[in-house]
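Just one protein chain is left out here, and the rest sit where they should.
Up next is chain A:
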Amino acid sequence: PLACHAFSSSSAMSSLLLPGAEKLAKHVSSYQHDLAPTITSNIVCSIDAKEELLDECEEIWRQMEEVCISLLSLLMMRVKALTAEYNQWQKRSPEIDHDLEMVLSTVQSKNKKLKEDMKREQQWLDEQQQLVDALDVTHEEMKNQVVQFSEKRALQELKSKMLKIRAYKEELLSALGEFLEEHFPLLEEDESAKKKKKSPAEEPTVQLVTLHEILERLINKLMSTPHEPYLTINDSFWPPYVELLLRYGIALRHPEDPNRIRLEAFHQ
């Protein structure tokens, strides 16, 4: 039933407190299924120790007479009740505590070990990563070098090849020139001119070109316009030379036009 607890200030605190505490404990226990039905006065501290405090309390309570429930009293009630509960728990579960402690310690040690393992693994990983990074860097450098190197070398090779070929070409051309000059020099006009001069009414003589010149023209024509390698024979070509070239297969006649010749494609 709802009732008003009036804490009157006149009675001595010790006589009020002890039974009060017991009564409270009983009330508390009736609401809590798990608590023991009676809580002995073991939970209450010795009266001697509390005498001073209780005197103070009496003074304060005197001042708050009209209030049914004061904070102080409430707090003290709560302290008592909590202490009671705590003691109950202590009694009931020392074993559980034990087990829990054991579990806690094993879990903690496992935790520690795991942390150490993890640390070691992390270190190992870091080292491996460093290694990989270093290798990557070296790899990059080497790749660059190789590329540069091979490019340079290719260029240089090409250059030297070109030089060699050019030199060879010059050699060949000069050798050819020497050979031709020695064996097929420019004809003097004397012989043919003499014959022709006997009949001045005939056409004026044309300057003849050397065999070298003819060959040069044929070569150039073939090289510069391979699709149209034919050269028209003109009067400056001494006919015997033309015949010479044709007979030895150095030059070829145009299949349809006898006045056009070309160099044989020796390079194909």
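The rule we apply is simple: a residue touches a chain if its C-beta (ideal position, glycine included) is under 8 Å from a C-beta of that chain, and two chains touch if they have at least 3 such contacts; residues count from 1.
Methods note: contacts and distances are computed from a predicted model.
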Chain not present in the shown complex, as UniProt names it (candidates "non-specific serine/threonine protein kinase", "AP complex subunit sigma", "Centromere protein M" or "DNA primase"): "Centromere protein M"
Sole residue of A:C57, A:A81, A:L218 or A:L245 that reaches the chain not shown, by the stated touch rule: A:A81
Contacts of chain A with the absent chain, listed as residue ranges: 1-5, 24, 27-28, 31-35, 67-69, 71, 73-75, 77-78, 81-82, 85
